[in-house]
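All protein chains but one are shown in place.
Coming up: subunit A.
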Amino acid sequence: MVVAKGVTKRFGKLEVLKGIDLTVGRGEVCCLLGPSGSGKSTFLRCVNHLERLDGGSLTVDGERVGYRRRGDALHELPEREIALQRRDIGMVFQRFNLFPHMTALENVMEAPVRVRRESRATARERAGKLLDRVGLGDRAGHYPAQLSGGQQQRVAIARALAMEPKLMLFDEPTSALDPELVGDVLDVMRSLAADGMTMVVVTHEIGFAREVADTAVFMDEGVVVEAGDPREVLDRPVQERTRAFLSKVL
């Protein structure tokens, strides 16, 4: 589903990604772990072209993200076509980024109505079901400011699911939450994974990674240090750097 080959990205002089190779199969859950500044969030944002990559190739479902090859050159796509690609890639942010001027229900309905041109009635019905699914059916009329962090993040997940994406990206979805609210969000993600959603998750939740992930990827300073079965990477890391990081978080 996601195939990255030699992806590089620099911000000015700073090289944040130094050639990332990564493959996530359909229906797989891939957890990206690593210290902050290791480039895992940047890589995730490259997957839906919120960041433009400087080198290498990145495809989602066989389609190159953000560029089209013509002859020997890659042409960057206009915003219109990138928007089309992004429809199929859901994203959940660390800081939720719900639209504060819309209720939970309106947040979930917005993209289906405006982007997919669904009728309001259909969109409302589906949005209601999605809110039920994340356990917030009774909060449909609440504005984000009236919801707890954990509830907001679950609405954000429902909002992303409303576009029926084939891939879900999670950028530290629980890092901005109070500890007691983390569980509800992870439960929703767990059930998504169980339903066969392809997911790339940047997280510090080692327990979640060990339990749910098909692949765990440990990144540091813009490179993949170690990748593979989470029980191997997390419990019997080969690399010294992985071991050092895990000993600090666990």
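Quick note on the criterion: contacts are C-beta pairs under 8 Å (C-beta built on N, C-alpha and C of every residue); 3 or more make two chains touch, one makes a residue touch a chain; residues count from 1.
Quick note on the criterion: contacts and distances are computed from a predicted model.
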Among "Lysyl-tRNA synthetase, class 2", "ATP-binding protein", "Polar amino acid transport system permease protein" or "Xanthine dehydrogenase small subunit", UniProt-listed name of the chain not shown: "Polar amino acid transport system permease protein"
From A:Leu32, A:Val65 or A:Met91, residue that would touch the chain that is not displayed: A:Met91
Of A:Lys13, A:Arg70, A:His101 or A:Lys248, the one touching the omitted chain in the full complex: A:His101
Of A:Ala111, A:Ile157 or A:Ala213, the one touching the omitted chain in the full complex: A:Ala111
Those residues of subunit A which, in the complete complex, touch the missing chain: 48, 50, 79-80, 83-84, 86-87, 89-91, 93, 95, 97-103, 110-111, 114-115, 143-145, 156, 159-160, 163
